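Got a structure for you, questions after.
Note that this is a trimmed complex: some chains were dropped, and none of the rest were shifted.
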């Protein structure tokens, strides 16, 4: 028994999934189901835009996914939490508005706070994110801010009362892995909050490494959704996250520079 | 169904285990059982020295491990192959002698060929290994040579008729991971033989990475045996190897330098 506690909620899976970029919704549902995830995130923008368009003409509706998820929960015998995100917000004001809409639409206090004025690398804005987080906490949200792997920003957000930190490993969608590794380690050592590595993870080995370093969870989106076989890849990530977590708990050996051999090196053959 | 074929044998697990450095034999047995491994390696030197000492005064006999392994196989409902190694041999002559003794003692044609005159880093000798491999193949062995991650040596050993290549990731027992990564990739691309990464793997994420690069298996020894909880660590490696293999089969995404985001970036709340 090794639950992940975020705010007042407990999760048994440490793998969070995104919902963008899948080829189709049934593929996404199947990936979500087999990944064992209990938290999926979705851009409020996307939910909202579908609603305003009324979406009648699209065969597969994104919002359908939510009611259908009940079936999924039944099948999987576990709840799947929907964590809306504010992706697309360019400043604190837009993000707060998005969060409030999301709370109404989805009846959840969780909000993944993403503010990226930069349309190129989608990197988060530390100043706007900090100010938005402050306000959202005051408004009763459980805030999970997407941030650069900046230990001081993480510490300040902790002081403000966010529910978890979501530092990036590399640019979103880049599959580059833990390019911010040293800084992630400092964040993990320095905070009491859950740390969920959020962007850049491109392969199960990256996810396992994040967990071995002591991260509490990882969020995977592009690496699963754009795989040639998203369902198989989802299972691969499930296993990798479990592997990394178990290794963290079991305790990894020290790294040496000089091999000592795995067998006693007394003389051979007498 | 995705078997690993080495010589004329088929395996369902791609995780090979060493037998050195465990705190005690029951821990080792349990780790072997839960890891799902079907191949364990053991220094002939150790088997042999126990025999010559008659070993009566030791409570836990290494050779006991072999008959007891039958129980283990019964429990695990799968065979566990014992692959003797020539660890401790300093040249081709010693290695060949060790291989022949091993074949008699263990009734197996498999031999993990290790020749390391260097007592410090236990790195393999390419010249002696090549010459020993040539002779052992002629003598009907299925040879799995432990080598530096040297693509040309790998190619020449393939020409000679070895059963698999076992290049190192880093010095034995160092837990440093895939420090030879670029060269492992070249080996994997260039050979038709199974490639089993042999030394240096320190964590499940390393093992997953090896599999993602296309390795056919990994051999883990120190990283499991010296963990504070070898049994949990064995399960972690099991999952990681499966994760890496599944990701390799599913197809990993390309790495970019520039994020594209996981959601369409049309205007927000517009």
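Per-chain numbering from 1; labels A and B assigned in written order.
In this text, a residue touches a chain if its C-beta (ideal position, glycine included) is under 8 Å from a C-beta of that chain, and two chains touch if they have at least 3 such contacts.
Note that the coordinates shown come from a computational prediction; the quantities given were computed from them, not determined experimentally.
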- Note on the structure: One sequence, 2 chains in place; the complete complex in the file has a copy number of 4
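Methods note: only the chains that are shown with their structure count from here on.
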- Just send me the rotation angle from a CA overlay of subunit A on subunit B, rounded to the nearest 5 degrees. 180
- Using the average of all C-alpha atoms in each chain as its centre, how far is it in Å between subunit A and subunit B? 33
- Item | subunit B residues touching subunit A - in the complex, by the definition given at the top | 18, 20-21, 43, 45-46, 48-49, 52, 87-90, 94, 97-98, 119-123, 170-176, 199-200, 202-206, 208-209, 212, 221-223, 225-230, 232-233, 235-240, 242-244, 246-247, 249-269
